[in-house]
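Note that one protein chain is taken out, while the other chains of the complex remain in position.
The letters A, B and C name the chains in turn, as written, and every chain counts its residues from 1.
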Amino acid sequence: MDTVSKEKSIPKYINPYFGGVLLGLLLLVTFYITGRGLGASGAVKSAVVSTVEKIAPVHAEESTYYSKFISTDHSPMFNWLVFESIGVFIGGLLSGVLFGRVKKLRVEHSPKITSKTRIIAAGLGGILFGFGSQLGRGCSSGAALSGTAAFSFGGLLVMVVLFGSGYVFAYFFRKLWI
Amino acid sequence: MNRNYILLMIVIVVLAGGLLFLPQKANYIQQDPEKLMWDIAQPTRYITTDEVAKMIIEKDPLYQLVDVRADYDYDMFSLPGAYNIPLDSLLTEQSDIILDVEDINTILYSDDDLKADQAWVITRRMGYKNIYVMKGGLNCWIRTIIQPKEPKETAPITEFELYKFRQGASIYFTGTEISLDAGEKKTLNVTRRKKETVAEGGC
Amino acid sequence: MHIHELNPKKTIIALSLFVIVIVVGLITLSGPRLKYELTPEQTIELVAWEDGYVFPYELEDILAGTVDTVIIMDIRNTFDYSRGHIPSSENISTVGLLNEDNLKRLKKLKEDGFCVLIYGETLQHAVGPWMVYRQLGFDNVKALMGGYEYYELWKDNLGDSYADDGYLIGTADFDYYDVASNVTMQENDNEKQPIKVVRKKKSTVVEGGC
Partner (left out) sequence: MDLINTTIMGPLIPLGQIASGWDFVIALLIGIAFGFILEASGFSSSRNITGVFYGYNFVVLRVFLTAVVVAMIGLLYFNYMGWIDLNLIYVVPTYINSMVIGSVLMGLGFILGGFCPGTSYTGIAIGKIDAMVFTGGLFLGIFLFSELFPALESFYYGDSLGSATIEDVFGISNEKFSFIFVIIAIIVFYVTWLIEKRVRKTVNPYKFE
């Protein structure tokens, strides 16, 4: 592969350490302002709770889990993490536009698998991640990143086990990616 | 490897290492004098004798009483369940065990507000939280709870309710009658030692 | 091109900003503005001593001008002050007690050998600020016993006021044991001591203010 086409195939990303320093500073600012770190899976949880509440309000009220997140004075969507996640989407869009990555809808997959396989794997992965994030009290940003930075033992545990199990499973699903 | 990466590495190691060598902050737990002065100006530390009486009768587990008078005074008379921490032994280990409790409010009292207030200032400086002062101290306790004054006929209904509560409390604390709703009250032989000005609603 | 061959210029800039913030923070870190001069133990001693109070009758000499090294400060709010105050007193509300100007002035007064007498509505009102001043090392600050309430009663003949010890607080008004202890318990216990009320003896008028 000649250098010109290689240059073209590499999209412009910022230096990962630069990204890391920025993310760390953002996390610090978030701690300074809110006292809690960043989070992402909480927004989906709010969406689930509000959907269930809309469709089956009685069921939502009876359930021990939903009722934890339902309050009488505002919708579960009126939540800090929901707004933050909307922000994540907007921020991603801004960066995508800036670096020229916003294109038509597409599926990114290894040449060894079809788009369909990738979609199924993504859906399955999402379900497992969603389920796991509830047991783990947060996802990779909420528990692992923010938790560890705030010296929480649980955060460190999630980080180590999440990446550790990722490496264990990686071998079995190598076809998906390489 | 780019030389700048080595620079970055050194910077972050120095930053992290610097944490280990930060000098210990002096007086770290002690309350800032300005904050202390500000707290002193607030009347929020006071709890009325009526509230204290109610709390003792109901055996409220969220409160504890501390008598800051000298031990011989405490031995003579003290409120039910009160600990004794004389003002001069506020900084002992024993008093720390009593005062340094989470989620429990400590109410200090003395003969009146003076000693309790002084003890309060010291405990606040030492950084203890949830410390209160019984307004008016034991003198006020006697005037309001043990020997409540009947309100004037023109007084609002709440005054009468308060009076009724105090009558009941008086019986509760002096043990002349156990039941709380008894209307009549045994007149106690009172020996006044001092001035006759009696506070009406509180002290 | 591999990652470590890229020049992390922006990373260095971002991290340097972070370092600068921390360094500036550490340099400007000046601890609390005020420091306690007395240890908590010394404070307890001070309180137990009951030194540093001024008796109402002593005020007569101060007001008459016999003792001219005393500055009187009224720490009640401006409204109460405007309705009546001890002559020649200045008003400083509680919030302003520790502001920079005031502390500077107090320091100056201390150096010049002046005594600062603070009073509130009662002694108890003034005792908190008095304790803070003392703990900050202003040992020339004294509190007026009885406060303004007592002064108001006796302002025409302060000198005779020691007949009335109403300014004494911190003492028992009752024999609690007689009055308030549980009757059933009382029967079992016959011994009884009168509560000792420690009175301060009247001393001769202080010389030179402090």
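We adopt the following convention: a contact is a pair of C-beta atoms (placed from the backbone, for glycine too) under 8 Å apart; a residue touches a chain by one contact, two chains touch by 3 or more.
Only a predicted model underlies this, so the values are computations on that prediction, with no experimental measurement involved.
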In the full complex, displayed partners of the excluded chain: A, B, C
Residue numbers in chain A that touch the chain omitted from display: 1, 6, 9-11, 13-14, 16-17, 19-38, 40-41, 43-45, 47-49, 51-52, 63-66, 78, 80-81, 83-96, 98-99, 101-110, 115, 118-119, 121-158, 161-170, 173-174, 176-178
Interface with the unshown chain - residue positions in chain B: 1, 9, 12-13, 15-17, 19-20, 22, 25, 34-35, 37-38
Touch residues of chain C, complete complex, unshown partner: 2-4, 15, 18, 22, 25-26, 29, 95, 98
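Rule of thumb we're sticking to: only the chains that are shown with their structure count from here on.
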Pair exhibiting more inter-chain C-beta contacts, B-C or A-C: B-C
Most central chain, judged by mean C-alpha position against the global CA mean: B
Distance from the mean Cα position of chain B to that of chain A, given in whole angstrom: 49
Gap in Å, rounded to a whole number, between the CA centres of chain C and chain A: 57
Junction residues of chain A, two or more chains touched: 17
For chain B, residues contacting two or more additional chains: 5, 8
Of chain C, residues touching chain B in the complex: 4-9, 11-12, 15-16, 19, 22, 31-36, 40-41, 43-45, 47-48, 94-95, 97-98, 123-124, 127-129, 131-132, 135-136, 166, 169-185, 192-193, 195-197
Touch list for chain A against partner chain C, complex: 14-18, 21-22, 25
Complex interface listing, chain B residues touching chain C: 1-2, 4-5, 7-8, 11-12, 15, 25-27, 30, 32-34, 36-38, 40-41, 72-73, 76-77, 87-88, 90-91, 110-115, 117-118, 121-122, 125-126, 138-139, 141-142, 146-147, 173-176, 188-195
